[in-house]
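The structure is given below, and queries will be raised subsequently.
All protein chains but one are shown in place.
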Amino acid sequence: MNNREIIARRVAQEFEDGDFVNLGIGIPTLSTAYLPEGVNVVLHSENGHYNFGPLTCEEDKDPDSINASGELCVVRNGGVFFDSTVSFDIIRGGFIDKTVLGALQVDQEGNLANWKIPGRVVPGIGGGMDLVVGAKKVIIAMEYTAKGEKKILKKCTIPMTATGEVDMIITEKAVFERENGVLVLKETYPGVTVEEIRELTEAGFTVDENLKTMSI
Amino acid sequence: MNNREIIARRVAQEFEDGDFVNLGIGIPTLSTAYLPEGVNVVLHSENGHYNFGPLTCEEDKDPDSINASGELCVVRNGGVFFDSTVSFDIIRGGFIDKTVLGALQVDQEGNLANWKIPGRVVPGIGGGMDLVVGAKKVIIAMEYTAKGEKKILKKCTIPMTATGEVDMIITEKAVFERENGVLVLKETYPGVTVEEIRELTEAGFTVDENLKTMSI
Amino acid sequence: MAKIISIKEAMGMIQDGMSIMIAGFLAVGTPEKLVDALVEKNTKNHTLIAISTAYPNKGSGKLVVNKQIKKAIVSHIGTNPEAGRQYINDEMEIEFVPQGTLVERIRCGGFGMGGFLTPTGVGTEIEEGKQRISIDGKDYLLEKPLRADVSFIRAHKADKNGNLTYRKAARNSNVVMATAADITFVVADEIVEVGCLDQDEIMTPGIFVDYLVQG
Partner (left out) sequence: MAKIISIKEAMGMIQDGMSIMIAGFLAVGTPEKLVDALVEKNTKNHTLIAISTAYPNKGSGKLVVNKQIKKAIVSHIGTNPEAGRQYINDEMEIEFVPQGTLVERIRCGGFGMGGFLTPTGVGTEIEEGKQRISIDGKDYLLEKPLRADVSFIRAHKADKNGNLTYRKAARNSNVVMATAADITFVVADEIVEVGCLDQDEIMTPGIFVDYLVQG
């Protein structure tokens, strides 16, 4: 199992049946492939609809029906189309149960950086800033380090997406939650030690007294 | 011809074909009975539609189709229903060409008072404050005095509805327009002298060099 | 996703002192069944948020007549003489809000905004206690969001996910009020299966709706 799959499988465990969720591209979207039996989530798309899924047949192809990544999709029974303001009203208004996004950096204060690397071309902000501020629960799904560089820091060093909004970090080595403003190590992957996590982490964190092994 | 009819007939001359208008109850609404040949206006109703008119037959009766006065009405071809926010977005956004309302007092600065008489039960504000601020042209249609008391003042003495928004005052004795912040007497009713107007008016005003006789 | 419940279950969630948004314009768009049930339940000290106090025997006005309202946040009371009477006798507090400002404040409340700037009310009594902010040379009032504990909405059709449509002038304040309460109760003229409403024509997405209340 590669890192992406480990992370996606663990993310999938966070969903409850009926959750309204907005998932970033990559690992977050991949997580829906591993939903537990009996758990269905409603996918919200920034461009203006919810309850979408992939095309199931050639007849579904409709150029007016895309998701926020620009892929053709189908809005299923019970889904709704709306305009951009309503789409972000849903986000900002706190109606999204969970959003899962990748990160360049996260810090111990719950700050997130995932939109801009100084000196590189910025692709943009899109709906990310609104999602992180608005969603009830913000889950960061990412690989633990980037080419050896630490990503879970004392303080983000690149421009932030939002401050103090991250609730949970899911990686291939460990799972953290923020509790009362403190980063708490909740789970480690089989074979990964707390010491190893400490070495790979700049952020301060506490270890949960019921530290668990990630079960995928 | 009574005062109400004189005023309503003169108001009707202000409309151009295709105007979007919002009319207060009473004289303003009465004005539509005197629209010149070939002039049609689109009536906007605060509660959420435009292009409405009175019932034309028994079959039109529909309890879900009322205007802002609570009367059953018909929304005609080309009309639209929308929600309250859109209704006031239309108003605040400056899409209403003309609004015509009654007044308790108007003053030389274009201030309007028409919602509250201290010591009496206030019926409310309704959509009046938004209309006066938002409409492109604000026309006050009223009798010149109220039981002998002057209504066109130097400064309103009762709580105001809006400041500096009145563009035109149409009465049974005279018509004023505000030009460059100054009240200008534009028309007098046949037989009414400028001196008489001066006596009945507390506000300062200038007399248009092309002063006309109101033609009804 | 909306849950279908009985009126009795709905009333079980309402307590003295709660703030209540009642959708409708002069009672058109108001779910009379819920209002009647609340009159019967006779809870007190409510804050009413509505376009108006409607009529003594119709819409939100019935709660006023039954003396269940401590404070009303409305744009108009002129069609309900009992509201006027309670107001001048200090039996009920009233906060008059311009109608456009009222619905926009509710929109802000539902959608996580801290407020908005409107030109309406600048230089009038409505300005009292509010911040005036000048943007590009024009003055505006900063108006704050409004939310309620519960809202009562009448829809035309509802599917079982809570997706709603409204009919004609019965839409009015219902769209925003469905978004801005902790618990949204909806009475629909008709409840249909999921999939029966056109996905392009839904006026209130079900994500905003908590309960569909059955007869």
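A, B and C label the chains in the order they appear, each numbered from 1.
Here, contacts are C-beta pairs under 8 Å (C-beta built on N, C-alpha and C of every residue); 3 or more make two chains touch, one makes a residue touch a chain.
The shown structure was predicted, so the numbers you read here are calculated from the model rather than taken from an experiment.
Asks: Need the list of shown chains touched by the one chain that isn't shown.
Replies: Touch partners of the hidden chain, whole complex considered, are A, B, C.
Asks: Would you indicate which residue among C:Ser19, C:Thr118, C:Thr184 or C:Thr204 is in contact with the undisplayed chain?
Replies: Touches the omitted chain: C:Thr118.
Asks: Considering the complete complex, identify which of A:Phe20, A:Phe81 or A:Phe176 is in touch with the unshown chain.
Replies: That would be A:Phe81, which touches the missing chain.
Asks: Since one chain has been left out of the picture, which residues of chain C touch it in the full complex?
Replies: Output for chain C: 104, 108, 112-119, 133, 135-136, 138, 140, 142, 144-145, 165-168, 171, 199-201.
Asks: Footprint of the hidden chain on chain A, which residues?
Replies: 45-49, 62-68, 70, 75, 81-85, 87-88, 91-92, 111, 116, 121-130, 133-134, 159-164
Asks: May I ask you to list the residues on chain B that touch the chain which is not drawn?
Replies: 18, 20, 42, 49-50, 75, 77-82, 86, 89-90, 92-95, 134
The criterion applied here is as follows: only the chains that are shown with their structure count from here on.
Asks: Starting at chain B, how many touching-chain steps does it take at least to reach chain C?
Replies: 1
Asks: Determine, using the mean of C-alpha atoms as each chain's centre, which chain is farthest from chain C.
Replies: That would be chain A.
Asks: Cα centroid separation between chain B and chain C, in whole Å?
Replies: 29
Asks: Please tell me the distance, in whole Å, between the geometric centres of chain A and chain B computed from their C-alpha atoms.
Replies: Roughly 55 Å, centre to centre.
Asks: Quick one: which residues in chain A touch 2 or more of the other chains?
Replies: As it turns out, chain A has no residue touching two or more other chains.
Asks: What parts of chain C, by residue number, touch at least two of the other chains?
Replies: Only 107 qualify.
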